[in-house]
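What follows is chain A.
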Amino acid sequence: MAKTARAHGTIVIAPERCKGCDLCVHFCPPQVLRLSHRRNSLNHRVVELFDEEHCTGCEICAKVCPDMAIVEVYREVIR
Partner candidate 1 sequence: MDQVFKQTTSAALKSRYDYCAGCGHGIAVRLVAEVIDELGLRGQTVGVLGVGCYSTNPVTFNFDCQFALHGRAPAMATAVKRLLPDRLVFTMQGDGDLAAIGTTEIVHAATRGERFTVLMLNNSNFGETGGHMAPTTVIGQRTPSTPNGRDPEIHGYPTRITEMLALLDGAKYVARVALDKPANIMRAKGAIKKAFEIQLSGQGFSMVEVLTACPSGWRLMPVESLKWMSEVQMKTYPIGELKVAAS
Partner candidate 2 sequence: MGQKLFMNCNRAIVEAAIQAGCRFFTGYPFTPATECLEQASHRLPAAGGVYLQAESEVSGINMLMGAATAGFRCMTATSGAGFALMQEGVSHMAGIAEVPCVIVNVMRGGPGFGNLAPTQSDYRLATRGGGPGDYRCLAFGPATVQEAVELTKLAFALADRYRTPAIILSDQMLAETTEAFDLGDPLPEEPVEKWWATTGCKGREPIYMGRPGKIYGPEAEYLSGNLTLNLIGLARADRDPDTFEAHMLRLAEKYRRIEAEEVRAETLYLDDAELAVVAFGTSARLIRPAIEHARSEGGRVGLFGPITLWPFPSRLIADASKRVREVLVVEMSMGQLVDDVRLAVNGRVPVHLFSTLGGVVPRPETVGREIRQILGLVTTDSRA
């Protein structure tokens, strides 16, 4: 079977900016985000990338975030 290329990525979250609105969790295609039980100084539950292996670096979380709490996204193509 031929080996296909796949994307792999990771993100950097700014926990103090996150309001736990759940939009990134909802729209993440590989569903690798969830609201953690960690709370920031405003008492919001902060989102976390709990399954980095399956993150594709698609940037959708950063694009839907209303608070710029996803501050960086990285991606590489693994062949």
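Everything that follows uses one rule, which is that contacts are C-beta pairs under 8 Å (C-beta built on N, C-alpha and C of every residue); 3 or more make two chains touch, one makes a residue touch a chain; residues count from 1.
Inclusion criterion for the candidates: all candidates are chains of the complex that A comes from, given by their letters.
Since we're looking at a predicted model, the values are computed, not measured.
Asker: Quick check: counting C-beta contacts as defined, which of 1 or 2 touches chain A in this complex?
Answerer: Per the touch definition, chain A is in contact with 1.
Asker: Report the residues of chain A in contact with candidate 1 in the complex, numbered from low to high.
Answerer: Within the complex, chain A touches candidate 1 at residues 8-10, 16-17, 19-23, 26-27, 42, 44, 57, 59-60, 62-68, 70-76.
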